[in-house]
Structures are given as C-alpha cells and as structure tokens.
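All protein chains but one are shown in place.
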Amino acid sequence: MRYIGQKIVQLVAVLFLVTFLTFLLLNLLKGGPQTAALGIGADEQAVEQFRQEQHLDDPTIVRYVNWLGNLATGDLGDSLILNVPVSDLLSQRLPATLQLMLYATVLSLGLAIPLGILSAWRADSWFDKSANTIAFAFLSIPNFIFGVLLVFLFSIRLGWLPATGYVPFGEDPAEHFRRMILPTIALAAGQVAVYMRLLRTDMISTLQEDFIGVARAKGMPTRRVLLRHALRPSSFSLLTVAAISVGQLIGGTIVIERIFAIAGLGSLIVESIFTRDYLVVQGCIVVVAVGFVLVNFVVDILYAVLDPRIRHARAIA
Amino acid sequence: MARKQVTLTRSEVDTSRPLLEVEDLRTHFLTESGTVRAVDGVSFALERGRTLGVVGESGSGKTILSRSIMGLLPTRNVVRTGSAKYEGTEVAGLAAGALRGLWGTEMAMVFQDPMTSLNPVMKVGNQITESLRHHLDMDKGEARETAIALLRSVGIPEPVQRVKEYPHQLSGGMRQRVMIAIALACGPRLLFADEPTTALDVTVQAQILDLLQAQQTERHMAMVLITHDLGVVAGRADDIAVMYAGKVVEKAPTSVLFSSTRHPYTEALLKSIPKLEHTSHTRLEVIPGRPPDLVSPPDGCNFSPRCAYAQPKCFVEEPVLETGPGGDHEFACWYPVGTPQGAEALARNQADAAVTEEVA
Amino acid sequence: MPVPSPEEAGTLHAGGSGGIITESSVEATYDAIGEGSATDVEREVRHLGVGFWIAVAWLVGLITLAILAPYLPFIDDPNVSQADALGAAPSAQHWFGGDDIGRDVFSRVIWGARVSLFIGVAAVTFGFVIGGTLGLTAGYFRGRYERVIIGAMDIMLAFPALVLALALVTFLSPPGTQNASMGTVTLVLTILAVPSLARITRAATLSFAQREFVTAARALGARNSRIIAREILPNVVPPMAAFALIAIAIVIVAEGALSFLGLSVASPTATWGNLIEQGRQSLDDTPWISLFPCGVMFLTLLAFNYVGDQLRRYFDVKEAGL
Partner (left out) sequence: MAGTGTAHLRDPSETILRAEDLVVEFPVGRTGLKVHAVSGISIDVKEGETLGLVGESGCGKSTTGRALMQFPSPTSGQVTFEGDELTALHGEDLRNIRTRMQMIFQDPISSLNPRRTVGDIVSEPLAVWAEPRRPDRGPLTSAAAVVAFAVAGASALLGLIYAILGVVVLTGVWQSSATFGPFTVHGAAVGLFVAMVGAGGAVTFRAVGLGLWRRDAEGRGQTITAFGVFAVISLVVFAILGGSPLLIAVPFALLAVVAGLLYAPGGSEDFPGLGPEGAKLVDEVLTSVGLDPAVARGKRPHEFSGGQCQRISIARALVLDPKLIICDEPVSALDVSVQAQILNLLEDMKARYGLTLVFIAHDLAVVKNVSDRVAVMYLGKLCEVAPPDLLYERAAHPYTDALIKAIPVPDPEVRPDGVAEKLQGDLPSPVAPPSGCRFRTRCPKAQDRCAEEEPIIRAVGDGQFVACHFPLVDVPD
C-alpha cells in the first residue's frame, strides 16, 4: 500500500513537470497565438488588446498557476480560435482516438502473442523464418505508407472498405467497425512486428532456462510448458514495450487520422499546433500525459502481479 | 499433438534384465566448425536400485549422455545413434512426444543449479503438484497433501507453509531439496542426478547427497550420479564410469576403481586433486595440456597427448573398452596402470624425459 | 538467500525500481528491432549473408545517386515541370512517371532521398555525440550523476515523440508558416533522438562496466579516462555503430511523418513524406506519384534495419563465442 501511495505521488509529480514544461515550451517559443487568431499583419492595437484579454503578457509562471487552478475545477480554458471550452473539444475528439488505440492494441497483442510463442517454440523452422521475415518487413513500413497502401488496395482497387470517415459505435456498430478496420490495421501493423519479435526473443531465452528443462523432464505436455511455464517469465519486456508504445500509438493516430479523415485527438493536436491554439494543445497534452502515466501505473502493478520477486521486494520496501 | 506415447505396463516388465541398457550410444552435434562428438560410443547397464557414478571434466560428455538417454536434447542438428533400452523398451532416438509418458513417472532428473531450475514465477507447491495431477490424475487436495508429504520427506521444515512460497524465498539447499521432491513426485525408477551439488556449498552438499542416497534406498530406485568430483561418488556409487572426451575410459565397481586404478587418466585425475591429508605446499601432480577438441579429436587414444604412459601405439590405434582380468573392471588402454606393460611404458617415458632434460 | 536479493529483482525488469519509463524499456525496443537468440546465433554468425550485401548495395547506390543528383544527366531538375511528364505513367523517359504538374517523380524521389538521408545521418550523428557521451558516462560513473541523467532522459521520453516534434518544429519555425528549414528539422530530431541513444549507450556500457576486466584495469592503476577509452569503448562502439543504422531508419520515418503532415522542409523541396502525401490525393488516377516514393522509402528503411540487425548480431556473436 505504501508502495502504491509512493507511486501516486511520483505520478502526480511527473504530471506537473510535463504540463509545466509544455507550458513553458508553448510560451517561450516565437509565434504567439495572436498571429493565428488575428492573422499576420493584424494591427498592433488589436494584437495588444487580444494579448491583454488572454493575459498573454503575464509572467509564464503566473499563467501556469492560473491554469492549474482552473484545471483543479475541471476548466481547461477556452479555445482561442474556436471559442469553445477545451474540455468540450476533448470530449468530442477523444472517443475515436481511444477506440482506435484500443483496437490496435488488442489486434496487435492478439496476433503477436500466439505468433511469438509459436515461432519461439519452433525456432528456426520454416514457420519461424517466414513469420520473422514478414515481421521484419512490417517493422520497416512506416504507418503512413502502410495506410496509403491499404487505402490504395482495399478502397480504390478492390472497393471493399471505405477509405475515410468515422461512425460512432453508438450510432451504428457494424458500420463503426467496418470503417475502423483499415485504420486499425494500419496502426497495428508495426506494433505486431515489434511485439512478436520481442516475445519470440524472450521466449527463446526462457525456453533455454533450466526450469523449462525441468518442466519437460516432468513429462508436462508442450502446451503446458509453453503457456504455463514459459510465457509468464517471458512477458516482462513485452509488457514494458507495450506500455511505452502508447506514446508511439498517439503519434501513429495523428498520421492515421489524417489519412482516414477521422476527427480524433491526433488531428486536434495537429490543428491546434498549426493554429497555435495553445490552451487546446495544453489540454491535449494533459490528456496524453494522464493516459501515459496511468498506463505505466497499471503496467507497474502488472509487473508485481506477474513476478512474485518484485512483489516481495516491494513488500519489504 | 496426439502422438503415440511409450507406456509400460508393470506386469510385462522382465525384472531379470537390467533396468537400463545403453549400447554404443553416440550423440553428435552438427555445428559450423564441424561435428562435435559429445558422446561417442558409450555402453553400460544399470541394475535396479543401483547407483552408477559418471565422472568427467567439463566437455567429457557426461551431461549430454544423461540428457541423451532421457531424450531431452533438441532434435535440430543433433545426430543420435546407438541404443538405450529402458525396461527392455528402446528409448533412444524417440521423439519427445513419445517419451513424455516416461518422463517423471519412470525416469526423472535433478539438475545442477537449483537457482535456475525452479520456475521463478510459480509457487513451489504447484511445481510439485502439476506432475502429480497430470501423471497420477490426483485431485487438487490430494496432490497438495502428497506435495506436503514429499517436502517433509526431503527434509524441508514447515512444508505446509513452503508449498505457498516462491523459489526465491528459499535458500539454495532448500531449492535443491524441492528439486529432488519434484523429481521423486511420481515415483520414478531411474533418477539422473546431474551434478546435483556442484552449485552448493560443501556443508550443504553433504546433506543433499545423504538425502539422495536415503531416498534411493527407500524407493529402490536406480540412480545415475553425474559429477566432476571423484570424492562425491567415492562413498556413494556402486559402480563408477570415468568419461574422457565423449568416451567411457574406465568402468568398475567403486572399490575396485579406487584400489586398482587401470586407466592413466583416472590415475592422473586422482593425483591432481589437492588432498586434505597432505601437508601444505605438497606439489600437485598435474595433467599437462588441455582436453581435446571434440571436433577433431587426436588419432589413437584421446588421452594420448596428455598421458604419462603414452607409447607410439597410443597415438595411432584407439583402445576399446574391454573387460580386464578381474571380471567386472573395464578399461580402454594399451598400457594400463598397475600392469607390467604399464610400468614398462611409464619407465620408458621417464627415461626419455630424463635424457631430453640432460640434452637440454 | 531467504531474503530476495533486491539487485536480482531489480535488474531482471526494473519496473519495480520506479520510474515512469521502466528501466528496460528502450533496451527492450532495441531488442525488438534486432532480435538475437542463442539458437540462431550459433549458425548465422560467421557470415553476414547475401541479403546483407544486397542491402548494403541498395544503400550505397541510393547514397551515391543522392549525392551526385545535381550532376547526373538522367536525373532531371526536380522542380521543373515538363510537358511530357504531366500526369504521365512510368515510361522509359520518366521512370517513375510524372506528377500532376509535370515534375519527374524519379528525380523528386532521389532529391527527397537527399533530405531524408541527410537528416537521418546528421540527427543520429549529433544525437550520438551528445546522447552517447551522456549514456557512457552515466553507465560508467553511476551514482547520483547517473540518476540525474537518466531521470532527465526519462522525462523527455515521456512526451509522445511525434507530438513533441510537431510542437518543436512549429514553434521553431518563423511565425505564420508551417514549413521548417532543414536545420530546424535536424535539430528537433536530434533532440528527440538523444534520450533513447543515451539510454541504449548506457545499457551497453553497464553490461561491460560491471565485468571484471574493468576492475582488473582499475587494479592495475588505470585512470577512469583510460578505462573508458581502452576497456569500455572498444566493446561499446561496435554494437552502437550497428544500432546507429537502425536509429537512422527511425529518424527517417520520423522525418517522413513530419513532412507527410506538412511540417518538414518547405515545399516545393521534395521529401519522401510530402511526395507520398501529394500523391495520396490522386491515388485512383495516378497512383505512381505516391507508390514509388513509398516503395523506395520502404526498401531503404528495410536495408538500414537489416544491415544494422545483421551487424549487431555479427558483433554479438563474436563475443558470445567466448
């Protein structure tokens, strides 16, 4: 319990740090939001008025504290450009991105785990070699290329699936999934390869451990040896990487949302950066950072669940 | 994978035959640098309830021999020939799937390093009960009771608590006891103990060896005790086979082997060990050189380049393992220790060495 | 040991030791890119294989074309519209066809390679100079210094990379434009590469700094500078050099994504990313505008990854040969 308490303190500290750095970055760098709001060459008075209205000339630290204060009440401020609350924007845009990330993670882990286990078990076999070659190729395809190829093949040439658009799950579940298939595949392809190769490597080294020899010598069936004995000790780096991949997935969704014209968080980030709508950017970063931190928190707990040694080391601490 | 498994029905077994008969077993690994002859023509028979000590240095093939008999080696790039009959049934060369029925129930193995031999993320109890449940179809409670009884019998205090613990909570000696409990769980008739005490401290080593011996007697189980330490097998094995470069070079009942050593390698090995009863700074007799390359072993006798007795014949013709005049003492040497030929060979080499020294 | 050794638990997967980014994360990614297992190690070691040389040839060829592009007669000016190339399909004249305003796609791909390769090589080189030094010293000297360095790197890694890149590029560019200069993009990608490179170098350093030959050198009276130069560097440089190739591929992808989003080097300068993005609009009529750059980029990335992976394995094994 003390451990979890410590962890939460740590996470809150990181959140502060990340948001503050973002704030600093957004405010210190040139090209203030007035340019975006009023256009280049707007007359000086208008600029001056705008800056005062938005408190842009206050010291950064004061503005940060103000912003934090508002954050505590759930107020992320209003978009400078669209004049709507940032929280509204986020709640509109977030579901699509979350769904996309969730589907991609499920798909990539769902494919990578069995494939990784199989290719480690039959290391160097025909199956392993072809799975690895394909995985290597996938590693070398950036998702924007893969997305374009998918659109070209399945939408334009074969006409099987729509190339663009997003339908909320609540409106029409079937159509929702139909439209999510291509984006999900494009986003998951690289991850599958990373996860599979990682799990394979770890499985192979686990399978060479003495305790696997012991399990075999006990006469346990292969299935049990692989799933009960080898998988769990091999899954730690997979877990770690799956956690950091959240960051990559967010980057990925930016590109994928652009290709498939999905109005999600990724496209919101790009738009708001373009327009220097800094409160929106800041809001997005908060969401991303919270998500990232939460995922890492969950993963940290999962470590303890998976590995009794960590559990006990923590219990002592 | 539904593959036909070897099953044994106790009533069919011919108890007049040895439990394990190994005949000209060879295990070669195909590697980039050539064929490694890890085990190169080993034959022996093991009676029920007896202990065979297999002694050799690293690279002598002693570990590969045991895994080869059990069928635990990978199949890729491994060539296994020869025969190993367990209870009269041929087991050499069978696929793992076919042997699985024998593993744990008929033959079991205790591995060298207790620190790495237990699954770190599985409770000790489950590691014992899983084979009970799988092989003997016990239900959960029954398996647990049996596991506790097993832990108690291998000398683990508070077994009821221990079954709920993880390996890292146990000391090295305790882990090796758990390993033994796992191996004994389904009542095997043949136990391979592969350097069971090498990773342990001497004071714990004695405990574990005693335990193995006690369990063996109690269960009337045959044991192959593999070690690099002649001291470990001296008081505990019925017979000893000394291996060098993939071959058995000498095999005899323990007392015979020590009292009338025949192979120069065995003799040299015995002499090179520092002994407690010698006064300090006693000069050790060394075996010059290093063990041969198993890819391209020397012509003739493998030991000839390092042998104090070696004669021209030894460098050309390979001696085979033959029974000496004593009856059950086998050795592979042209000029055995303790025979007139041997004494003569040694004297000749020593004279030559003296001459060379003088010339120099 | 009845008490679990904390070092044991810690080094295994130091998720327990508490950062936001867990200890082995970057190393694990690295492992995922180039896997190495004891089984294939034994066989695939000695030779680098035909594939390796094909990949090297592709890279050498592309680099040569890219450098010599302004001087080669068969590479047209990438920014000049040609009447016969207007929306033209691939032909003997225009190998990769022409785009919607008649520019030769082949020469645009080659000129795009100049940008991608330069940014990739430059960002990784500078990244290694900075990150490598930090990682090496952190892994060697340990202690508080290491904690500070690695803590800082972890915070940088906690930002989603592409978002950070977007923000940096936008705000480093002159107001009112979204197009960055090559220097800006290189700078941003260098900043992004530093934390990972530092962590990887540190991991490699750690694995050697704890070996006994380092203690032995210290016992001989060698100073730290000498130990780093003579004992650690010769062991760390080969795997890092192999990884640098993989890192270049990663940077090229990042640059590609940026220019795909219209945030890299200003159009009309050709980059792989903006070629693909442009061509995407007319995939149904003139797919070659997008698909050729896609193919070349894919093959280049594959070549970098493959060469890096093979080299890494090659170096790895030499050592495993012990």
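When the chains are written out, they are named A, B and C in that same order, and each has its own residue count from 1.
Convention: a residue touches a chain if its C-beta (ideal position, glycine included) is under 8 Å from a C-beta of that chain, and two chains touch if they have at least 3 such contacts.
Remember, it's a predicted structure, so these values are computed and weren't measured experimentally.
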Sole contact to the chain not displayed, among B:19, B:84, B:121 or B:287: B:287
Among B:173, B:188 or B:264, residue touching the chain not depicted: B:173
Contacting the left-out chain: of B:35, B:153 or B:207, that is B:207
Residue in contact with the excluded chain [from B:110, B:230 or B:333]: B:230
If the hidden chain were put back, which residues of chain B would touch it? 57-58, 171-174, 201-207, 209-210, 213, 228-232, 234-236, 254-255, 258, 268-270, 272-288, 290-291
Just checking the interface: what residues of chain C touch the absent partner chain? 1-3, 6-7, 10, 17, 66-67, 70, 114-115, 118, 122, 125, 129, 181-183, 211-213, 215-223, 226, 230-231, 234-235, 269, 318-319, 321-322
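As a working rule, only the chains that are shown with their structure count from here on.
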Here the gap between chain A and chain B, centre to centre from mean Cα coordinates and rounded to Å, is 53
Computed distance of Cα centres, chain C from chain A, in Å: 21
Expected list for chain B, residues touching two or more other chains, is 76, 168-169
If you look at chain C, which of its residues touch at least two other chains? 4, 8-9, 39, 43
Enumerate the contact residues on chain A facing chain C in the complex. 6-7, 10-11, 14, 17-18, 21-22, 25-26, 29-32, 35, 40, 123-124, 132, 136-137, 139-142, 144-145, 148-149, 151-152, 156, 194-195, 197-198, 200-201, 204-205, 208, 236-237, 239-241, 243-244, 246-248, 250-252, 254-255, 258-259, 269-270, 273-274, 276, 281, 284-285, 288-289, 292-293, 296, 299-300, 303-304, 307, 309-310, 312-314, 316
Sites on chain A touched by chain B in the complex: 124, 209-211, 213-222, 224, 228-229, 232-233, 306-309, 312
Show which residues of chain C lie in contact with chain A when the two form their complex. 3-4, 6, 8-10, 12-13, 15-16, 18, 20-22, 24-25, 28-29, 31-33, 35-40, 43, 155, 157-163, 166-168, 170-176, 178, 249, 253, 256-257, 260-261, 273, 276-277, 280, 283-284, 287, 290-291, 294, 297-298, 301-302, 304-306, 309
